[in-house]
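Removed: one protein chain of the complex. Kept in place: all other protein chains.
Naming follows writing order (A and B), and every chain is counted from residue 1.
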Amino acid sequence: MQNTLTYIFLFPLLIALVMLFIPAERWKVFRRLSFAAVAIQLVLSVILMINFDQSLVPESWEGAFQFVEKANWINMSLGSIGTISIQYYLGVDGISMPLVALSSFVLLIGVISSWNIEEKAKGYHILYLVLSSSIIGCFIALDFFLFYLCFEFMLLPMFFLIGIWGGSRRSYASIKFFLYTLLGSLFILVVMIGLYLSVVDGDSSTFSMVKMLDGAYASDTVLDPGSPQLIFGYSARVLAFIFLIIGFGIKLPAVPVHTWLPDAHVEAPTPISVVLAGLLLKVGAYGLLRIAYGIFPDVAIDFSGFVAIIGVISILYGGMNALAQRDLKRMVAYSSVSHMGFVLVGLGSITSVGFSGSLFHMISHGLISPALFLIAGVIYDRTGNRQMENFSGLAAKMPVYTFFMAVFFFAGLGLPGLSGFVGELMVLMGAFGSSQFSLWIGILSTLGIAVSAAYFLWTIQRMFYGKYFVRESAWESSMFDLTAREKLMLIPLTILVIAMGIYPRLVLDYSNETINFFIQQFSIGQP
Amino acid sequence: MNLIDQLNGILADLQGVWAESALMLGAIAVLVLGLARSGRAIKALFLIVLIFACYLNLTNGLRGDILSGSLFLSVHTSTFGILFLITASFLLLFKRGDKHSTEFYFFILSMLTGSLLMMKANSLLIIYLSIELVSFSSYILTNFSFKKKGFEASIKYLLFGAICSAIMLFGLGIIYGSTSTFLVSEWNSETFSALLPQVGFILLLVGIFFKISIAPAHLWVPATYQEAPADATAFMSIVPKLAALVLLKRIFEGQIFTSNHWIYSLVLGLGILTIVAGTLGAFRQSNARRMISFGAIAHSGFLLPLTLIQSTTASESLWYYSVVYAIMNMVTFYLLDVHERNGIVEIDDYKQTSRSVWIGAIFSLILVSLVGLPPLAGFTAKLFLFTTLWEGYSLLENSQMLWYLIVAVIATVGSLFFYLRIPRAIFLSQSTDNQSINLNLSTKILATLFCIVLLLLFFAPQLVMEAQQLLNNVHE
């Protein structure tokens, strides 16, 4: 157990390095290596999950993390603010553990989905593995600098993965993605610097997220809760929280900063959509939970209503837009916007069940949305087209495909027995039980369940029911049912979605104690 | 004090200018050698001169006022001096025809001398003279491509420089007239309490800003950088700029203004303007070099506030940023030069290079470092900058610092947009005539090494700081 987190974190990077020295002509080698790297990552995270102590009741954030690895990384004296100390500091708690497992799982699905990529396979797999490392890194980093490093370093591989292997408007989409998310991350950077200048470990400033969570502020620093200092007439902590909301909100994505998402998804190749929807959005949500809410609980309480309203708007607005789409993938992309709104509502509720619900919904959406993109990818792979009006009655021609489609569409619309329902239910339980905002937020979010049913069912009606029809006769020959590889991806996802729907404690047992402790921070924070 | 003592004092103080003297002598030696030999011999002599100057610089332990206060030596002058000399040595990496190489290195050495003096200047006269020395070398070097456009650019540069120089001279006169001292070190918080010396100070700043390329004195940059030879551009974009920044820092170190003084605000405002102008100006450029030059303007804007804030963080950030900036700019112009030799000048031309994946990837990483993204040293530089601004805000309680921070952050996003155009052209666009450009292995290795250095400085930024201490203490 000693260095498992490091192995999980850096192993793909190592393999990527090895790939640099393999000639590009042998393209099949790369996918095998990728697969091996991510599979080992998955095995290691499963080992971690088994060894994780679910019953650990934390006393402080310092004690909440397990498998901690800590080493000094950068230590230099930087003038008046003392030494700058950046640590290589890893660890997982009940919140990040399920996310780590989810990441390695979805990344594996992504590799399988990239099996057919022949063009520039070397570059693709190197970038993919770098992406893998940085995504995992985001979830396990306990040093803000390290977190930020990973957070930013997701952008560059993603930019190229969309930009080189994407669809026709890939250049536009990738640059939009990059600019948007960079903007968001720079907001986070500013807050990071502020925190660094305010939080001390002993007597030197530190980037340690754990210290920030535990509120080890030096007195009279900008972000010290006791400091009376105002910035443009606002408390620095309030501004910092808003910055974080914007920064992670872009990544999440929350309305109105969501417009990069549909474009990025539509242009991205299927495996990248899978990773983007399954994991990158979760990084945004994780950042909100861990950093915005974890470090600024006192501000979060005041802003929870605001966050929840953004969430409700995302749910309804995203859902409405999904309903208006004719491109299957774009529809799924907007549904992601809608679903991530639930995460915001759960966070806004500041209740234990709401937080658990948000986390659960993150995991659940992390399984459902990749599957939905795979499903959209199936039809696109076969025909090069995804317009709904070009297909009809696919149920007759492709029954297995239709079965999986139905499972994930219904999971998406929150059918009980599948994981989507549990997350939404818990978030709503939180919303209705919250003392932070009015009942109407809960009622409006509940409406989201009807909206999601509307667009998913309409899609089923248009594409899968009715008489069999495809627009171009050339497509006819390729309208075969799922291949073994496609099933290989969808079956594990299906099993997990059902298992989590029936037995949500699969995830929640990991997070329960951590989240209970988390919620206590808010009651302490309150006057 | 008798004459002997004074002479002894001067002789002792001369140690402080040995490096400059060596450079000047070396420059003359280059000219002389140029009569007989060319090519390798000149380059070798150039290198020897640089190494010798380096040695002199390192062993010089003098600090503080020397030569009756006309020069002022500090940690910065010594470490930046080394930085400049090393930067100059990298010019040897550029491919350069034998034609006029003697004169080229002569002017580089003169510019180097001027820059070193500029940093050390404590007297207004030395400031003026050193700036002029640098400028005149630059005007001529700009013309070293021996093309009509280069001549045009050179003339523009000259006209611009002449005006700025005149303005600065006027400012110096006013300052001397109203304070009756030439020495910067004699300034204090009361020196500029009246309006007239303040005006003089502003006029002095014009001359310095012209060198740093702070708006609105940045207008000469794009044309000059575009038309001058790549190695000259690389040098011009690094050494005189950083020297002027060190000088500026030295001036502001005297605590001559309180942090809410209008001049302070003016300088910060101009810095913001520079960032905006540089970033926005780069958006629509079609020429790669011109775009990078706008980026360099923006970088001047990023560097500027580090001279205003008087804290150790600020000076260390300035040092770190300068080192990284030097490396990034050097390698960028190096790569631009390599591409230009293959006929790839416009950004759109880079579409043809999509087969040279390796160099494309390295180039992309360098540009990403210029934007300031991890895991490259450009990020750490920006991080230190932002940290200093934050700290400056809480130290000085000057909300302009926050605005500066915000603009810098947004400009970073904007800079992504234009810097990424080259990677986009290389990787993201489809071009029918994919030809491999002609790159030899050494180019690849060199670019890769630079890139690794940038990565290394991200993961171990303390190296730069330790280097500074090391360089500063060698003489002991």
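One rule holds in what follows: contacts are C-beta pairs under 8 Å (C-beta built on N, C-alpha and C of every residue); 3 or more make two chains touch, one makes a residue touch a chain.
In this text, contacts and distances are computed from a predicted model.
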Quiz item: According to its UniProt entry, is the unseen chain "NADH dehydrogenase subunit L", "Acyl carrier protein", "Multicomponent K+:H+ antiporter subunit G" or "Amino acid adenylation domain-containing protein"?
Solution: "NADH dehydrogenase subunit L"
Quiz item: Of the residues A:58, A:269, A:348 or A:504, which one touches the chain left out of the display?
Solution: A:504
Quiz item: Of the listed residues B:156, B:341 or B:475, which contacts the missing chain in the full complex?
Solution: B:156
Exercise. Out of A:43, A:396, A:474 or A:495, point to the residue that touches the absent chain in the complete complex.
Key: A:396
Quiz prompt | Residue among A:35, A:88 or A:458 that touches the chain left out of view | solution = A:458
Quiz prompt | chain A residues that touch the omitted chain in the full complex | solution = 176, 255-256, 258-259, 317, 320-321, 323-325, 353, 356, 393, 395-396, 410, 415-417, 421-422, 425-426, 428-429, 431-433, 439, 442-443, 446-447, 449-450, 453-454, 457-458, 460-461, 464-468, 503-505, 508-509, 512
Exercise. By the contact definition given up top, give the residues of chain B that touch the hidden chain.
Key: 152, 155-156, 159-160, 216, 219-220, 222-223, 277, 280-284, 414
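Just so we're on the same page, only the chains that are shown with their structure count from here on.
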Exercise. Using mean C-alpha positions as chain centres, tell me how far chain A is from chain B in Å, no decimals.
Key: 42
Quiz item: Which part of chain A faces chain B closely enough to touch in the complex?
Solution: 73-81, 123, 148-149, 152-153, 155-156, 159-160, 163-164, 170-171, 174-175, 178-179, 182-183, 186-187, 189-190, 193-194, 196-197, 221-222, 229, 231-232
Self-check item: chain B residues touching chain A - in the complex, by the definition given at the top
Solution: 311-316, 357, 368, 373-375, 379, 383-384, 386-387, 390-391, 393-394, 399, 402, 405-406, 409-410, 412-413, 416-417, 420, 423-424, 427-429, 459-462, 465-466
